[in-house]
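Missing here is one protein chain; the remaining ones are kept as they sit in the complex.
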Amino acid sequence: MLNKLKEEVYKANIAICESGLVKLTWGNASAISREEGLVVIKPSGVDYSVLSPDDMVVVDLEERVVEGRLKPSSDTPTHIFLYRSFREIGGIVHTHSTWATAWAQACRSIPCFGTTHADHFYKEVPCTRFLKAEEVENDYELNTGKIIGETFSTRDYQRTPGVLVAGHAPFTWGKDVKDAVKNSIILEEIAKMACLTLLIKGETQVLPEYIMNKHYFRKHGKDAYYGQK
Amino acid sequence: MLNKLKEEVYKANIAICESGLVKLTWGNASAISREEGLVVIKPSGVDYSVLSPDDMVVVDLEERVVEGRLKPSSDTPTHIFLYRSFREIGGIVHTHSTWATAWAQACRSIPCFGTTHADHFYKEVPCTRFLKAEEVENDYELNTGKIIGETFSTRDYQRTPGVLVAGHAPFTWGKDVKDAVKNSIILEEIAKMACLTLLIKGETQVLPEYIMNKHYFRKHGKDAYYGQK
Amino acid sequence: MLNKLKEEVYKANIAICESGLVKLTWGNASAISREEGLVVIKPSGVDYSVLSPDDMVVVDLEERVVEGRLKPSSDTPTHIFLYRSFREIGGIVHTHSTWATAWAQACRSIPCFGTTHADHFYKEVPCTRFLKAEEVENDYELNTGKIIGETFSTRDYQRTPGVLVAGHAPFTWGKDVKDAVKNSIILEEIAKMACLTLLIKGETQVLPEYIMNKHYFRKHGKDAYYGQK
Partner (left out) sequence: MLNKLKEEVYKANIAICESGLVKLTWGNASAISREEGLVVIKPSGVDYSVLSPDDMVVVDLEERVVEGRLKPSSDTPTHIFLYRSFREIGGIVHTHSTWATAWAQACRSIPCFGTTHADHFYKEVPCTRFLKAEEVENDYELNTGKIIGETFSTRDYQRTPGVLVAGHAPFTWGKDVKDAVKNSIILEEIAKMACLTLLIKGETQVLPEYIMNKHYFRKHGKDAYYGQK
C-alpha cells in the first residue's frame, strides 16, 4: 500500500539526517496521497540507523493508523492539520536544525537580508506566537498545527514554505516531500547567514522590496527565467 | 572480570571521541556495577587511537584499583563521589566539548530556551560555583564531585542528567553509560543552540514553564507518549 | 570546441561545490578564451551531481549561445560585463558562500584585519552599493556587472580580485578559472576570520598599511620572494 510514497518518505527521513539537520531522533518527514486522503509518516522515536521503508506508518486524515506496526510520530496531528489547511502541499519536514531552532528559540522571524533568502522564501520566515497554557495542556500537537495556520492567515504558504514555531523549531513543506527536504536545507542556511549578518552589523536593513521581488520571481511563477525551463 | 561492562565503557569512550565531543585525551566515561560495587573507567591520559577494552581499569568505591595494568583517570574520585551520591545512575561521561565548556567558562547555567532542551533536561542545566582555594589544593577531584552534589542538593539529578563545573567543563550521567553518552551529545547541542539564541536576541525569555513541563513529560515518566512504548 | 576550457570550467564548478562554498545550485564558474572572444559557463540551475563537461555552455560577448544544449547561467550577463571591463582576467566564480554572503548582506566591505587577507586581497574587499529599483527591473544581471565595475572605478581589480554585491553574495576572479576558485576559497576564510575578529574585539583597528603592503608585495609583483619562483 502506497509503496512508492513510503519509499519517498523513508528517503526524505534519511536525507534530513545525512544533511546534518537532524541529531538523534529529532525530526520527521511525511507525505500525503491527495487522491487517497492518506498520509505516510515516520514512526515515533525510532533511530535513523535502523529505519526501513516498511517502518513508515500510514494514517488517514482523522489520525487513525491504516497500516504499520509502529506508532506514528507524536507530531502526526501537526502534520495532518497542515495537510488539511494547506491544500496544495504534498510533503512536510520537521527538524530541530541548529540555526533555525536558535531563531525559533529567540522567538524572532528571520528577516529577508539577502537574495539567497529571497530566491526561496518570499519575505520573512515568520515565527509563531507562543502557545497558551490551555493550548499546550490539551491537544498540544494539533494546536501546534493551528498556530502555524494562524500565522499564515495573512501570508501565502506557497511562497513562504516554512515557519518557526516559537520556542520549538522549524517546519517546512513543499509540493512533495523531496521539495520539503530541500526547503529545510535552505531554511537552515539562511538562518545561519541571517545570524552572522546580525553579528557583523547589528540590526541590519532588510533587502529592498524591489530586489526581493526580482529574485523571487526570477525563480518562481510564469515569468521565471532561472533554470532550464 | 566485568568483561561486558568493560566493553560498554570502551565503546562509550570511543563514541564520545567519534562524535566530536573529545579532542586529544580530554574526556572519560565510566560505568558502575551496582551489585558488585565496582566501577569501570578509562585509564588516565591514554590516546583514544590505541585504547582497547582490556585497558579499562576496575576500581572499588574506595578508589582502590581492583584490576587493570594502567592508572585510572585522574577524575576517578569525581566519578566515585557521583556514584555514591546519585544512587540510580549507571554511567558517567566527562568531556570538554566546545560549546558546553564555553558555558562552563562563562560560569553560566544554560537556560531552557526551547523544547530541544526541555525534551531532555528539566529546567536549566546548572553551573556549579567555583571551588575555593582550599578545596582545590586538597582532594581536588573529590571536591569537584562534592560541588556537583551541592549543586544538586535542591535539584533532581534524574530529570537533569548533567552539570557544568564552573571554569572547567560538563559532566553528564544516565541509567547506563550509553545513556550518559547520549546526554553528553544532547548537552553539547543545546549549549550551542542557547549560545546562538543569545546572539540573535540578547537576554531572551526562557520557555514558558507549561511548555517545558509538557515536553519533558511527553518523553519521560508514566504519562509519556513519545516513542514506541 | 574549446574542450580544454570546458573541462577546466567543469572542474572549477565541481571544486566550489566540494570545497563547501556552494549549496544546491547556488554558484557558477566561467572562463574566457580571449583569442576567440568566447566564454564557457555553467548551465542554469543544473544539479552539480549530474553535471558533465559537455553540459558547459559556450556564449559570445554579445550573450549569444554559440554551443550547448542547455541555457547558460542566469548570471551570464554579469560575467560577460566583467570580462569586457577587466581585460586581464581569465575566469570568474560566483558563490553564496556562508560568511562572505553574511558580509554582503550586512552591506559591509571586509576590512583588512590581518596578513591572511593582505597576502591575497589588497586593502578591503569592497561591497557595492544596492542597485536602484530601475536597475533591478531592467537588465538586472547586466547592472550587477555594472555596479561591480563602478565599485572598481577607483580600485585595482587585479590586486583585489573579488567583491561583495550588497544584499547578494561574492564574485571573485583570477588569471584563469582555477585562480578564481582559489580566490573564492580565500575570500570565504578571510570573511570568517574578520567576523570572528569583530566578535572578539568589536570595531577593531585595521592592519597598519606598512604591514599590509609588506605582505601583499612579499607574494605579488616583481619583488615577491614567497614560493619557489
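The first chain written gets the first letter, and so on, giving A, B and C; residue counts start at 1 in each chain.
The rule is short, and it goes like this: a residue touches a chain if its C-beta (ideal position, glycine included) is under 8 Å from a C-beta of that chain, and two chains touch if they have at least 3 such contacts.
Keep in mind that what you see is a predicted model, and the values were worked out from it rather than measured.
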| item | value |
| --- | --- |
| Chains still shown that are in contact with the chain withheld from the display | B, C |
| Candidates B:23, B:84 or B:175 - the one touching the absent chain | B:23 |
| Residue touching the undisplayed chain, where the options are B:56, B:82, B:112 or B:131 | B:131 |
| Given B:103, B:157 or B:216, the one touching the chain that is not displayed | B:103 |
| Residue among C:45, C:114 or C:145 touching the omitted chain | C:114 |
| Where the missing chain touches subunit B, by residue | 23-24, 26, 43-46, 70-71, 74, 96, 98-99, 101-108, 130-131, 133, 136-137, 140, 167-169, 195, 198-199 |
| For subunit C, residues in touch with the removed chain | 113-116, 182, 185-186, 189, 192-194, 196-197, 199-201, 204-205, 207-208, 210-211, 214, 218, 225-228 |
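Throughout what follows, only the chains that are shown with their structure count from here on.
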| item | value |
| --- | --- |
| Overall pattern in which the protein chains touch one another (line/ring/star/complete/other) | line |
| Chain whose Cα centroid lies nearest the overall Cα centroid | A |
| Cα superposition of subunit A on its sequence copy subunit B - rotation in ° rounded to nearest 5 | 90 |
| Per Cα centroids, the chain farthest from subunit C | B |
| Interchain centroid distance [CA atoms averaged], subunit B/subunit C, Å | 46 |
| Centroid distance [mean C-alpha coordinates] between subunit C and subunit A, Å | 33 |
| Touching two or more other chains - residue numbers and ranges from subunit B | none |
